[in-house]
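With one protein chain withheld, the remaining protein chains of the complex are depicted in position.
All chains are identified by letter, namely A and B, in their written order; residue positions are counted from 1 within each chain.
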Amino acid sequence: MRRLLIGLTAVFFGLLLVVPVIRIAMGAWNEGWTGFAGGLTRPETLHALWVTGLIVVVVTLLNTVFGVMLSLYLVRATWLGKKLKQLLNSLVDLPFAVSPVIGGLMIVLLLGPETALGAMFNWAGIDIVYALPGMILATLFVTFPLLVREVMPVLQEIGAGQEEAAATLGSYAWTTFWRVTWPSIRWSVVYGVVLTVARALGEFGAVLVVSGNILFKTQTATTLVYQDVENFNLTAANSVALVLAAGSVGLLLFMEWAKSRKEVH
Amino acid sequence: MHVEVRGLNKKFGNFQAVQDVNFSIDKGQLIGLLGPSGGGKTSILRMLAGLESVDEGHIYFHGKRVNDLPPQERGIGFVFQNYALFKHMMVTENIAFGLEVKKWPKAKIRERVAELVELTGLTGFEKRYPHQLSGGQRQRVAFARALAPEPQLLLLDEPFAAIDAKIRQELRSWLRDMIDRLGITSIFVTHDQDEAIEVADEIMIINQGRLEQKGTPWDIYKNPETPFVAGFIGESTIIEDIGSLRGFETARIWPDTKALIRPEYVEIGQAREFTALSATELGRVGHLHFRGSEWLVEVEVAGSRLVTYRSLEKEVLHPGDFVHVLVHRAYLFNDNDSWIMENNLKEDPMPVHI
């Protein structure tokens, strides 16, 4: 029974998770090194990777700062009523339930060129939809819960005791956060950041809708893969996908490491 | 520091945690807040510390109102129930934290930390992290950390609750000594009456958010002001119909009045052991419990079951034996009033023999 179950699990993992990754790698090398390098060094690939990188950096920064603060408020704040806290807490999960395509649609509906807000921004010279700001907004929306959901349980678990102790010893909020709270939540924040990076790197649906997938302007790595597949340019698609997959596997390893640190502390 | 509290009230939602509490504490005293769990003791302590906001009422330290001061500026030390040590800091870092925050010079910090490590007997454990310490050691670190910034008032929330019974005893007297030596005003919360009686100069009994009584342990034991205090301090049995006991027949004139009798109010023995035999009556021994240093005897008298102690030196009783029982006094109470009644046959100059 034991052997059967282990065997079944291993086979399933192999078929579902390992074989596909290998297949991508093989696909990328289909036409040898030149095919792979050619797929990667196309100007559109480089530009797409640059856009993706930019989005990842901006999104991760913003969501880390605001995510940590929101977690602190939702767990500790006394200025928020208990009912209100519960409501906000359940609202945090909403992006999990929203299809990325719908997330993109929301932004188009609110800030698209035909809307009042969009027109206002447009008049001020800022394009949101079919431009970088919209793509960042969409990715922010999609990745927002990841960090909060990692940090909140840890804050709940460590309790307010150490922070109260710091307060009675004369330490104000800022010092207390950096010297007492931060060392306890550090690794959960790192873990949440890794999840955020992974998701921001791979976001597709929401970005596709908001960006319009304009070559050399709003095309990201994932939307480029999509376009290459649609154009039957499989080797190029595989090359970009392999880079993304390598990035994900790297993040995965980092995630495992962060998790082990998280458990120690 | 002189502490004064006037008309303190606190509600959590619909729950009245603290209700109209008034007291004042003189400088240098060690006060025990005693009462059942959930009675509001910890809320009072946390309001004194500024960790909980005050709904109504005033708190004065040194005659200055501190309601609006945050905990950082109240000059207090707080020892938390589970110590709340900074778990990523070593013993010395924990103790130094309050000093660093207050920007003491480095050399002075080192000096003060060394002094406290010495004082609390933590020498040799300076480089350990909290999870490498025993419960008693953690408690000492928490104590040292709270004392480091030289607070004027020390607040301790159930300081011994998480410690083994045996070490608890030791730590109690250690804490008592330490506070005597430092002369710092201290308030501690406990639900253990032995602890309060043993350690505190004065006890405040808190029940359902009210201050029931404040006084020295002996005072409270001898003259409980409310039925709750009488029942809470010491062991006791409640008797529904006190008039049925010999020497208390006149108590029948107060209807709806119950009596509370402590084991030490009751004496049992053979006829020759009593001088005022007329005040005794016969009772039947029920269960006997060996209590290590004495017997705890249950005895059935006039339909009531009383409990008393008996010295190991006296002759051994057996269940079913008949003995003379003398009830010296009883604590009577009804809805409006409470008072102590002495056995009125005990003093009778002309005993009537039956």
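We take it that a contact is a pair of C-beta atoms (placed from the backbone, for glycine too) under 8 Å apart; a residue touches a chain by one contact, two chains touch by 3 or more.
In this section, contacts and distances are computed from a predicted model.
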Per UniProt record, missing subunit out of "phosphoenolpyruvate--glycerone phosphotransferase", "Molybdenum transport system permease", "YlzJ-like protein" or "Cytochrome ubiquinol oxidase subunit I" is "Molybdenum transport system permease"
Of the chains that are displayed, which are in contact with the missing one across the whole complex?
A
Checked against the full complex, the residue among A:V18, A:L61, A:A119 or A:L215 that touches the missing chain is A:V18
Among A:L54, A:L88 or A:A160, single out the residue that touches the unshown chain.
A:L88
Note that subunit A touches the chain not displayed via residues 2, 5-6, 8-10, 12-13, 16-21, 23-24, 27, 66, 69-70, 73, 77, 79, 88, 90-110, 137, 140-141, 144, 172-173, 195, 198-199, 201-205, 208-209, 221-223, 225-226, 229, 234, 237-238, 241, 244-245, 248-249, 251-253, 255-256
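Assume only the chains that are shown with their structure count from here on.
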Rounded to the nearest whole Å, what is the centre-to-centre distance of subunit A and subunit B, using the mean of the C-alpha atoms as each centre?
56
List of subunit B residues in touch with subunit A within their complex
49-51, 53, 70-74, 76-78, 80, 82, 84-88, 97-98, 101-102, 145-146, 148-149
Please give the residue numbers of subunit A that touch subunit B in the complex, ascending.
78, 159, 161-162, 164-172, 175, 179-180, 183-184, 265
